[in-house]
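Missing here is one protein chain; the remaining ones are kept as they sit in the complex.
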Amino acid sequence: MTNARTLHLKVARADGIAPTLRRVHLVAADGARLPPAAPGAHITLTLPAPAGGRPLHNSYTLVSADPEAGYEVIVRLSERSRGGSRHVHESLAPGDGIEATAPHNLFALHSQAKKHLLIGGGIGVTPMIAFVTHLREQGASFELHQIAAPAEVGVFEALLAPRAGERIHIHAGRDAFGLTALLAAQPLGTHVYACGPAGLMDGVEAAAAALGWPETHVHREDFGAAGGEPFVLRLAASGIEIAVAGDQTMLEAIEAAGVDTPSLCRGGACGVCMLPVSEGTPEHRDHYLSEAERGAGCLVMPCVSRSRSATLVLDI
Amino acid sequence: MATRFKSDETFRDDYRYGNSDEGVLRFPFPFVEDSYMYSVNMEPHTRSATPGVFAAAFDVDEHYVTECAERARALALEPGRCMVLPHMRDAEWDTLELIMESLALDYPDQFTLERHGLDWTWTNRPLGIHQSFRFGDATTLPHPPFEYIVRQAQGDFTLQDQRDGTLYIDGGVATTPADWSLAFDVGMTFHEWHGPVPLAHQAGVFDRALQYLMRIRYGEPARRLNWTMTVHPRLDTSPENYPLWGPDRAGLTAENIGSQLFLRVELQSLFRLPRSNALLFGIRTYLASLDDLTRVPKWGRRLHRVMRDLHPDIAGYKGLTRYHDVLVAHLAQFDDGEPTTPGIAADIAVLPA
Partner (left out) sequence: MSTGTASNRPRYAPLAPDPRARAHLLVTDHQDIAEAAFAPGIGLADFPERWDVVAHALVLPEPFGGPGVQHFRSASHLLALLRHRLAAETMGLRLYVTGSEPFVWDAARVAIEAGMGREEMRLFATGKPVRRVSCVHCRTINPGVTTTLVTCAGCGVVLTVRDHFSRVHNAWMGVQCDAEVPGEVPAIEDLSA
């Protein structure tokens, strides 16, 4: 109930571990304890955009999380960086303040797995490090296959040290790795976890499905679909126009504009905040409206839903 | 204002229990309007700025000490009322940390938590507990970590493991259950657990509620109120002991119903636990007699209207059928037909004498 939506962190250390990989160690700016986190959890950092644009929100899986020692993330410099990973690599320095969300886990280990099969590709190693640490502590059965560019095999060997016998395998490139044979050999009760390029994760899902694995045993990294594109909201009755930012909900924007509108659960379940739409196409993200109501496009739940059209007109 | 803890209350046998005037006024009256139907009535569990049951993550009231004694008594009689499946070990420690942190933050005069790495010291002044232990090492506590902390909390709790697109009840403590059995229900999915609730499934209430619950984030808990009725201030209305409390329902008369029938309100809260990714579900029970509640004019009017118009299936599920006519007839005297204000507020600052 501590509204831990925003954490105020500072950089304790930042080390280059490879030309494109930087490990950043974050602690609470005021030295207080940080929320603990489960392996697989991520945080979303608020990073300044270049040239004074809107700040960027980039999600990173926690490599380690300890309330006192802090959080560790590893950031790869993206060639198509919008400025976020470039900032982390080129500007971020010890002592810098940075805002983050509390850890959130959409990539959890399954409590009933007899065995955990971990498949990482490139920077997808980050949750795997957290998983391996946890599974070792638990004495659980696991096997990690990490795919690395041939030039970076040594970097990943160091990251995953100490290696545990046959349980950790580092492959130089995806071709060096027999995915189908690996999945076909897994005992009943295995859960597979994939993190890396979308092509790798799609490949794991497709190969597992072709071998008859049920979807509930196949897990991939997921940062969730929070936020989205900004859009403009027009309130027909009052003529008020409200800009809804990418990291803001429609309901928050309406409230920030000083318009009083009822709400309860703020999670798309209760139906209390429902509003009538007179123009534009809502992007429905709630669990309240029926398929027919969604299709009609005349109602929207502003607490979670957004707009596909640049402008959405509400009949209020 | 410091809470004065009652020391001489019982929730079984001789039923020595009562609410102070403050206790009545802060009662979480569950009916927001003059009628009742199931809905997804969940909202963020944020601390209210004004005093009351919503001012803390885990409300501690004047019954704290005696309710903890009742829990100890119930667990001594039936240790199986607290059980946690082995894969929920992290969730046990998560629960201990959440409750200790919250109590220490909300009631610094009563509870203190000192942490140095994994060496923690917990002080609970109302119960006279001073315990040093090592976080994560169950051998340093007198009970397993979940049981240790729920023995120092009011209300029942369950632990939900989130997997396969649903929530499984994989642990909990239930010494104050409103007719459900933890021992029987352990391991059930969310929908199986709620199977016996009438009408709500058809309305899609549980489907929507489940989607909402699975998205609850750390630090952003949710809550709702639920209610039923109990004869006498009995916390343990478990199906296990139904033969002990069931006959009370047949003993209600027009003369005794005001003092013997209690509105039983559950303040249900849901917290995402950080290490385990499990959900902690708090079921905090508040009891007030009809005599207490009808001292508040708005609540008297509304109770009459809600009970008079209650759907018979809901009345049946909540066990009201046998005495429903007596109840409505009794409440009629408090309903003058005047309109009521929306919401649950008592609308008075002091109870009439």
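Chains here go by letter, A and B, matching the order in which they are written, and residues are numbered from 1 within each.
As a convention for this text, contacts are C-beta pairs under 8 Å (C-beta built on N, C-alpha and C of every residue); 3 or more make two chains touch, one makes a residue touch a chain.
Everything quoted here is computed from the prediction, not taken from an experiment.
Peer 1: Decide which residue listed in B:51, B:142 or B:247 touches the omitted chain of the complex.
Peer 2: The single option touching the absent chain is B:247.
Peer 1: From the listed residues A:31, A:95, A:162 or A:214, report the one that touches the chain absent from this view.
Peer 2: A:214
Peer 1: With respect to the chain omitted from the figure, which of A:20, A:85, A:101 or A:190 is a touching residue?
Peer 2: Hidden-chain contact among the options goes to A:190.
Peer 1: List every residue of chain B that touches the chain not included in the displayed model.
Peer 2: That gives, for chain B, the contact residues 164, 179, 181, 183-188, 191-199, 201, 239-243, 246-247, 249-250, 313, 316-317, 319, 321-322.
Peer 1: Could you pull out which residues of chain A are in touch with the chain that's been left out?
Peer 2: 112-115, 183-190, 208-209, 211-217
One rule holds for everything that comes next: only the chains that are shown with their structure count from here on.
Peer 1: Taking the touch rule as given, give the residues of chain A at its contact with chain B in the complex, in rising order.
Peer 2: For chain A paired with chain B, touching residues are 1-5, 33, 35-38, 40-41, 68, 102-105, 108, 110-112, 216, 264-271, 287-288.
Peer 1: Provide the residue numbers of chain B that touch chain A in the complex, in ascending order.
Peer 2: 39-47, 57, 87-88, 90, 94, 97, 101-102, 105, 115, 117, 161-165, 170, 207-209, 211-212, 215-222, 271, 274-277
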